[in-house]
Structures are given as C-alpha cells and as structure tokens.
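Removed: one protein chain of the complex. Kept in place: all other protein chains.
Order of writing sets the chain letters: A, B and C. Residues in each chain are counted from 1.
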Amino acid sequence: MIVVMRSGFAEAELQRVVEYVEEAGLQVHLSRGEEHAIVGVVGVPIPDHLQEDLEILPGVQQVLRVSKRYKRASRDFQPVPSVVQVGGAAIGPGEVAIIAGPCSVESEEQYLSTARALRDLGATMLRGGAFKPRTSPYEFRGLGELGLQIMARAREETGLPIVTEVMAPADVELVARYADMLQIGARNSQNYLLLDAAGTTEKPVLLKRGMAMTIEEWLLAAEYVMASGNPNVVLCERGIRTYETATRNTLDLSAVPTVKKLSHLPVVADPSHGTGKADLVPAMALAAVAAGADALMIEVHPNPDHALSDGAQSLNVAQFADLVPRLAAVAEAIGRGLHAGRADAQLASSS
Amino acid sequence: MIVVMRSGFAEAELQRVVEYVEEAGLQVHLSRGEEHAIVGVVGVPIPDHLQEDLEILPGVQQVLRVSKRYKRASRDFQPVPSVVQVGGAAIGPGEVAIIAGPCSVESEEQYLSTARALRDLGATMLRGGAFKPRTSPYEFRGLGELGLQIMARAREETGLPIVTEVMAPADVELVARYADMLQIGARNSQNYLLLDAAGTTEKPVLLKRGMAMTIEEWLLAAEYVMASGNPNVVLCERGIRTYETATRNTLDLSAVPTVKKLSHLPVVADPSHGTGKADLVPAMALAAVAAGADALMIEVHPNPDHALSDGAQSLNVAQFADLVPRLAAVAEAIGRGLHAGRADAQLASSS
Amino acid sequence: MIVVMRSGFAEAELQRVVEYVEEAGLQVHLSRGEEHAIVGVVGVPIPDHLQEDLEILPGVQQVLRVSKRYKRASRDFQPVPSVVQVGGAAIGPGEVAIIAGPCSVESEEQYLSTARALRDLGATMLRGGAFKPRTSPYEFRGLGELGLQIMARAREETGLPIVTEVMAPADVELVARYADMLQIGARNSQNYLLLDAAGTTEKPVLLKRGMAMTIEEWLLAAEYVMASGNPNVVLCERGIRTYETATRNTLDLSAVPTVKKLSHLPVVADPSHGTGKADLVPAMALAAVAAGADALMIEVHPNPDHALSDGAQSLNVAQFADLVPRLAAVAEAIGRGLHAGRADAQLASSS
Partner (left out) sequence: MIVVMRSGFAEAELQRVVEYVEEAGLQVHLSRGEEHAIVGVVGVPIPDHLQEDLEILPGVQQVLRVSKRYKRASRDFQPVPSVVQVGGAAIGPGEVAIIAGPCSVESEEQYLSTARALRDLGATMLRGGAFKPRTSPYEFRGLGELGLQIMARAREETGLPIVTEVMAPADVELVARYADMLQIGARNSQNYLLLDAAGTTEKPVLLKRGMAMTIEEWLLAAEYVMASGNPNVVLCERGIRTYETATRNTLDLSAVPTVKKLSHLPVVADPSHGTGKADLVPAMALAAVAAGADALMIEVHPNPDHALSDGAQSLNVAQFADLVPRLAAVAEAIGRGLHAGRADAQLASSS
C-alpha cells in the first residue's frame, strides 16, 4: 500500500500517517519528493480497513493498493488456466463448449423436445430456468422444483449436463440435488450469503457478472464462493448496463481477455442476454469465440414468439442449427474447435 | 400497448400481429399511416409476455407499453403522498427526518455513545449495520445478532427508532424482531425472494436503489414488497454507478422529484454512500433537502479514521453537529422544517 | 510519479525502469516491499508521455501520477475562489446569479419581451442561442448573426449581460463582438481548437461539461482556455449521460462541491439540460443552490409548447416568477442571497 501526501502537507500530518501504520504492526518506507511525500506500507497482513482509514487522515492525497484484493481467483494463486468439469463436459482452455436451452422451463414437452434437438445439433450442456428472477412481481416466475425435475429428465434422455439458477441460500441444497451446475444470476451476483452458500456445495458454479459490476468486484464475488470451499467457479459475461439503448445490455467482450489475464477461471459469454435481440446473437456469439470465450450460453426456444420469458432474445432451433457450424469454423480458425457434446458420441456409436 | 409495423411491412405480417393479439383475448384498433401501420391493443389483462412476443413477430418495428408496470407503488393507485410511520417517527411530506449513525455497529460502547450524541443533536432515527454486505469476503461482515441487540439497547436509551439491513429471506424474522425498519441494500435490491420475504412482515422497509437500477425497476422492486402485503415502503437514493470516478457513486438527486411524480412513496437520500467522501456530504445533504427528500440518511462515526467500514464517507460528531442547523435552515426555506426527533421533546420536558 | 513493479518482477525489468527514468533526466527513489518494488520518480519537468511509456515496460504493474495534470485551473495555483466579471454581473462566491432565457433566439419580438420579463423578475444575465448544435442536420440551427444582433439589443434595453454559444474557432471573433460571455457547449467541450481560440479573446468563457467528461477532463479543458491567455473561465454542470432514461441527462450536483475543492473557478448548474423536463427544473434548481452553485442557468420561454428547440425543458415566465423567490429563500438559508441583477437597480432608481 502506498500513501501519497498532498502538496503542502504538514510535517505533523505525515507523522500521524507513519504512526497509524506502525500502530497496525506494519513498517513504513518513506520517500520525499519536491512537493509530495510517499509512504510505502510494508508488511503483512494489511488490515482490510486500513486503506479507508488512511484516506481520511489530514494531509493524505490518495492511497494506492498495490496487491490484489482477491487471492484464490487470481492468476498469481494458480498460474495455469482451470478446467471446470460439469458432468461429462469440461469448460476451460481447449474446445469451446455450447450451453443452450430456453430461458424458462415451461413444460416437459417443450423442454424435452428442445433438449433432444439441441443435443443432436451439438450442444455441450443444457440451460433452463426453474426459479426465475423477474423485474415485475406479476410475471411468470418459473415452475420451481417441477422445472428441476423436468431438467433432470432431459439430462437422462440426452446425456447432457444441466445448469440452472438458484436464487436463495435456502434453495441451494434443493437445486444442487438436481443440477450439474448452479447458476448465480446477474441480479444476485453480490448476494453474498448466496455466494457463501454456493461455496459449500460440490457443484460447480456459473457466476454471472452483475449489471454494473467491475471486473474486480466480479472476481471478488468468485472469491466468496472459493473462500467457502468450492474452487469450481466459471465466470459468465452477460452484458453490462451502459447509456446505449439500442441493445438491452452492452456485451463487454473485452472482459474475456481481461479476466483471463487476471484469473485462472474459465469465462463464458452469453450473447442472448448480452444483446437482448435474437438477430444480434449470431454475430456476437462468433465474436465471443474469437475473443477467447471458453463457452457460450445461448438461449434457444422451440417457438420464441410464445416463450414465457425473454422470447425476443431467443434463437429458434433452425437459427441455432445454422449457427453451430459457423461457430465451429471460427473455433477452428483460432485453433480450438467446438466441444463435441453428445453429437459425435452418437455419430461414433452409430458408425 | 401499441404495436408499430415497420415501413414496408407485408399485409400478412400485419395480419399475424392482429391474430396474435386476438388469440390473447384482446381487441385491436388499427391505424394506417403513409408508411407505417399502428396496432392499438385494447382490453385487459395484458399477459406479461405479450410485449416480448410481439416484438419478435416479422414486420414489427417496436412495441410501446402504455400502462405502467407497477400498480401499488404508483401515484395513480394512491394520489396522496404516503406517510410511513417508523416507531414514533414519520417519514413523508411534512418535516424532514434525519437517520444517522455509524456504518457498522462495532461495539456497545461505540454505538451507545454515538446514539446519545446523535439524539441530542436532533437525529430522528438511528442507523447501523449488524449484517454487512462487503465486496470482499475477507472484510468485517458485522456483529450479527449481537449488533441487533446493541441497537435495541440504543433505542431503549434514546427513544429513537432503529433501521438496519437484512440480507437473506431466512433472516427477515430475526431482524424484524429487533429493528423498527428493515433496510434492503443496493446489492440486494433485485433479490426478489428477499423482497417477497420483507413483504410478509409488518415492519416498514427502506429500499435502497441498486447501483444500476432504473427508476422503473426500483418502483417494481417496491411493488414486490407491496404485492406481498406490506405497503410501508420508503425508497432510498444512494447514488448510481456512472463513468465518473471522482466520487464513489453519482448521487442522482433528480430521482427525488422524479419518484415523487410517479409514486406516492416517501424518498430518502443517502449522501454518504452517494458520494463516498465525507467532505462532500454536507453540500449534498443540503441539496437533497432542497430537492425535496423526505429524509436523509447520514453516516456518523465517533472516530471515522478507526471505523471498521466506510470511514472515508462518515462525518464525525462535530461535523454532524455543524450540519444539522444548516439543514434546518434549508428545510425552513422550502417550508418544511426538520423532524424534531427526541431533541425538542427533551427540551419541551425540561422547560 | 510512482511506478509499481508487479509481484514476481525480474531484477532486469526493474533496472530498465530505473534507466528509463534517468534517461529522461529525472531521479528515482527505490523502495522494496515483500512482493513489489516501488519506484518514486523525483524531479521536474515530467515529460507528458512518460506515464504511458512506463506503463508498458515489462514487469510494471501500474504507474500512478501524483501531481495534477492541470495547473492554472487548480486550487494550488490560486487558493482563493475566483470571481468572474461578466459585464456588470459577477459570478463567484457571494450572491448566486441567475442566467435565464430561451434555448434559441427565434425572433426579435420573442426575445425582447422575454428579456424584459426576466429582467423584471430578477435574472442576472440573459442566455439565448444564435448558433445551435443540433443532433439532426434537419433541425433549426439558429438565426446566426441576426440572433446575436437581437441579443445585443436585449442587453441595451435591459442592461443585462448576455451569454451565447460559439461553435467554431472561426466564429469566436464574431460572437465575441456581440456577447459578454462565450459559451462552449457540451458537444464541443473537447473541441480543443475552439478552446484555444476562446482563450485568445478577453471575454469570459462558460464551459459546459461534456456528456461523458470526467471532472479532471473538464478542468483540463478549462486549462486549454487559460493556457491560451484567458483566465476568465466559468464551469457549467449540465448533466452527464448515464443508463437512466427517466431524465434526459443525470444532473451531477456532486460535481459542484468537487470542483470547488479542486479548482478556484466558479461553477454554474444548468437544471434545464440536466433534467430535460420542465417539471423537474424547480427542485433541481433549488438543490443546485443548496449544493453551492455560484449561478444557475435556466431555460425560460414565453411559450414553451411553440419553442423551436428544447421546449420540453423550458419553464414559462409564470413558472420562473414562481421559482425566483424560492431560490432566494434557499440562497439566504445558506448565507448567500441572490445576485440582484437589474431588478433592485430599478427599484433603487425608482425609489
């Protein structure tokens, strides 16, 4: 930590900073310039409120934190990129995975038929919402446990692992009983008790970025899960909120290489929520692969104009079928290829 | 709801929109311009996914929702501004209330001495955190139930009602047992299960605006609480996240008159979180009163440079003492005055 | 300037940083921690690209600039708040000035009658647009020089100084011939050649904050004008662009005390552009005075629903008449009062 004294500081002010640091059991390293003085804080551990305390001492201009606030999520902690296993699938460096499915699980028939189609087209995992966070209390909030049961049946039929959202600490155990991966949604991305609870399961966690979350806050949210004992976190960029209204959110693809530089955790991109518009999804899905995303999360609905939620951003099955080979081509072009899902297993067994 | 067909739409596309609306049990009112056609949707109730469904039908340019998405929070529902009673205090039109206290409850001694000082200086209510949401898992997360007990003792001593944050549905009952008002923090402002749970108590709810929440989303979050049975919601503007880094957040004071136009609910402003800097708090507190805020929420710490959280934005007691009469002057200037708290009750009884 | 080496840096990397700084004719002050090393750069002048150069050297984690990038605009340069004289009016600490008038000068009759009414109601200065920046090329772009002539006539009649926008370096001389103060609009706030040109006149400059301008960038834009020789700069907060769409912009009133802390320049608030909605203007005008603004800039149109531009945010004359005494009351409450304009000069002469 570095404390910069403002130009024209008083000697007594500097002295107080030095004493404050030393009272905390740390050493100082003092450096005087023409106008400013700089106090380097040396030693560990640095108490978590030290920065805020020092910032308000008289004569202090700014306090710079040098070390990262997250540990387990950091690339310093683990230099090699992580691979997170989800059922039979792997998310990490190597082949790019595709997580697909409707926004909400609406009925067994709807979900199973979609799941089969997606499996045949090359999806690696299935998504679907049983507990749905909705902006208005008067909208469809999901089928609850029935939705989870339907998803479990889809897994049995297709062999594909399933991911679904959990919204409260008290539901973690229930959702973990059915799902292969727990999703924590953007609106709950700083619901710290939920992150704590997700950290106590053994199921991998897909952590969406909050709508106004910095990358540092996102990694600190991952740190909550990891600090509670669960190292299997996958980050999902799903668009941030900006002034632009032409898209529902602004998909921040630069977050993909930025996170990979700072952290060993895999990164997924969700162009469906990221744009909110089905006709923009293919271009942004291709871009996400090129940017280095380890997986895509794409909403596919058998009949988007009758979807109970988020129809406007869902591809239909034909559009998804058209997209997959294009994704494969870009994934090949950057030397990765698509994760096979069950599609080629089938082909293998039928050949 | 109004559906605008794009320039050059096909007759069959218009027909499909009309049929879609009629299938939903509603009527259409068709209006054809030079290039566009406009389909007015008449009838109630409008299914919640209708807008999204229509937006993706071929030939549709845009769909405009005419009616508000929130009801109970709306000024149409209740034209007269609400007064929310919190213990002996009232938040609403009329005198401006001051909610003050340290960010966290750190110890009995710290909290009680601060509470007494604030009571004597004219505070209307006490704030304090027992369960603290922290960006990093390694920071001080509050004293939990012990903190609640200390706050309850402060209420006994000072006669001032207390407000404190609740972070999970499972904790609502516990916190409601001690507190006069439940705070839902910015990070949990779209934690819908928490909003539901807060709606089942009889305690008033202070609902902070999320960091990237639109005013419509904020009123819809209030609607969750109200739809669950609790009409006593107070909204709290605490700064939104913007590109500007000179302040911790950007306190959006225009939200105060905007909310008052749309809703009957009282509005509180929090210049401490809204700026993150103690030296900006007085100016923004004065501005909030002038803008029409029904109450202020101000962090005051007996010793800000040793606070366990948010020291940089806390006033010390002397700074608060200096601020109160200035707030009173502005409150008088706009014809409201300050809510007396216990200060003048004391004076009254001693005279 | 402080260079922080990243954890695990190589000795040769540190050496290269040291050499780089010394080649620039500066000294280093080295400080080694457990993981990091910190290189303090001592000496002047620091070349302007040094920060960027150092940031990309291998092993460097971050480079912190300690000294401010602006000088003349800084409070270090001039500790006492500036008063800027505009014709007979003064903008600065002391009484709060009111700059009022229609968005555009539309006709002589419209402008003169409005000007007289505003003078009688207590306005300190007149505003009006002769050269209008418009988002679309197909909208009314102002009367040009004819508009300037009409404004000059209004000054003769009312005795109030006038402020109007200039949009290109080549027009500065023309506009300065008529106006008492040159306005540089939000869209031109980083039009550096225009800032340079405005710096060569002797007329004071009202510099609006750009829509996505940080406070530092705003002060640097003021620095352009000042570095060209014109010290008379007044800053105008007019709302920044955020995700919120309930208002046209988000009026960042915390910019008022922030700028006053960093700079000696006066600050004006424009609640008309800041909100874009006439019904929010009174509350935000009152708030701006309470926050410490040295002047307000308010759009008033004799007939807002027939204005050629920005009618939605203009008060009519009756609304302005209603607002002035309320502003005066708040200005009194904070110990400043309203600048009298010609209103009391008239009273004085008639008494």
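FYI, a residue touches a chain if its C-beta (ideal position, glycine included) is under 8 Å from a C-beta of that chain, and two chains touch if they have at least 3 such contacts.
Bear in mind that the values here come from a model prediction, so they are computed numbers and not experimental data.
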item	value
Absent-chain contact - pick from C:Gly88, C:Gly159 or C:Gly311	C:Gly311
Residue among A:Met151, A:Leu280, A:Ala295 or A:Leu338 that touches the chain left out of view	A:Leu280
Of B:Ile38, B:Ala152 or B:Leu174, the residue in touch with the unshown chain	B:Ile38
Contact footprint on chain B, counting only the chain that is left out	2, 4, 7-8, 29, 31, 33-36, 38, 40, 42-44, 61-62, 64, 66-67, 76, 241-243, 245
Residues belonging to chain A that touch the chain removed from view	212, 214-216, 240, 242-247, 250-258, 261, 274-275, 279-280, 283-284, 286-292, 326, 329-330, 332-334
Contact set of chain C toward the excluded chain (per top definition)	20, 48-49, 52-57, 69-70, 133-141, 167-170, 187-188, 190-194, 196, 210-212, 217, 220, 223-224, 227-228, 241, 278, 304-312
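One rule holds for everything that comes next: only the chains that are shown with their structure count from here on.
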item	value
Maximum centroid distance from chain C, chain identifier (CA atoms)	A
Centre distance in Å when chain A and chain C are each reduced to the mean of their C-alpha atoms	40
Interchain centroid distance [CA atoms averaged], chain A/chain B, Å	27
Geometric centre distance via CA averages, chain C-chain B, whole Å	31
Sites on chain A at which at least two other chains make contact	241
